[in-house]
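The complex is shown incomplete by one protein chain, all other protein chains being positioned as in the whole.
Chain naming follows the written order as A and B, and within any one chain the residues start at number 1.
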């Protein structure tokens, strides 16, 4: 998911080139208050600029309950694949978001949102993301490169997403030139069950694809492990030592997941 | 918040010199059972010794439900700014604490307290602290310098405090000579949204003030960031690259929080 300010049709037109799964035209934090009207008016053109290239496009509206939400909802163009609704924090807010009538990606990025997500994420939402920048601003905390201050919240969002059966996307990395950080965070997120990671710069899209696709080494190891496991099972055993590690059905299950992910 | 044993009027009299925001005369763990009566009898004198210097003073009573709680409550002197009630772990206990008739600082330092804090911290309490030493004793665990064993509980208390709208204070650092550890833990706590950190030694007070006050570098960066952001907004844009980082409204919001904290 690559974010582009909704009032920057020039950037929207170029966004598909980096190969994102979805381009998000942002009406919220990327657009100043006095530009919200103009950005809404420009949505059909921006949507067309993206979708003309074959890339699905979504719009991020302002939060439910904000002064802009209703106008944003009325301005949604036909042709969008989803609406991204930030700072969702209650069942009531999720209901309002779903009334927009298009697939909803929920932003979980407030303390209340994280604390209550398990209660409302099951209500029909299509996906969710964890927004670390807003979460820490709401918490009154400080963002640090080690991300310790969001570790618990990030894990809780991954759990809530799994319980709701919706894919979760990891927080943005604001240091857009720091590829190592992006890749490290993406690996952490994948380990926590996240399905992808937000991008706020075109250069991050390739990193996201790389990080959430099993590597050749992972695929190779999974294949060899499953071959050894299947052979053991055929011989009546479901445990074996494989390259120094005890393998049983659950380890085999995770290896199958790697192959299935690689085949997508 | 600097803790002093309630039965040590000599230490109480000296406590204000280190510049704490609040001196807490401790009737709980710092006073042996056979000394509780004498400590209560000495409270008016100890309170006067602290407040005479202009520093607010509080009393930590024994836990709700302990053999000493009722007597502690009756012994509370006039002139105290707050009562600190340790090991709060239920709405019923919070209600008992509030009946003491003075502002209550809640100790969240049992597994039940951490697990239920979101349910009762909103009930009118003035502040709370996370007590790692008691938490780990209750858990049956082991305290380690890395604090991994309290990471989740500490984060959950920070979240509960934010949801309740009360300031949270971080755990004590028992190694009173280890300034680096105190400062490291204080920085972690500030990142997690904590507003301060308990002190059990006068030398820790200056460290707490230092750690919870934005540094000159932070203030300077926040000013420059906001200047650049405001300029961009005036030009119709709410995103910009600032020193290698993507900035939008939420990053600006955190920069404003730094300036507001520095101005206190």
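In this text, a residue touches a chain if its C-beta (ideal position, glycine included) is under 8 Å from a C-beta of that chain, and two chains touch if they have at least 3 such contacts.
The structure presented is a predicted model; accordingly, all values stated were derived computationally and were not measured.
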Residue in contact with the excluded chain [from B:2, B:30, B:46 or B:59]: B:30
Option touching the unshown chain, where B:50, B:121 or B:136 are the choices: B:136
Sole residue of A:62, A:110, A:152 or A:173 that reaches the chain not shown, by the stated touch rule: A:152
Of A:54, A:101 or A:244, the residue in touch with the unshown chain: A:244
On chain A, residues whose C-beta touches the chain left out of the figure: 118, 151-152, 155-156, 158-159, 162-163, 187-188, 190-195, 233, 236-239, 241, 244-251, 253-254, 257
Interface with the undisplayed chain - residues on chain B: 5, 7-8, 28-32, 34-35, 111-112, 114-115, 133-134, 136-144, 148-149, 151-153, 172, 174-178, 200-201
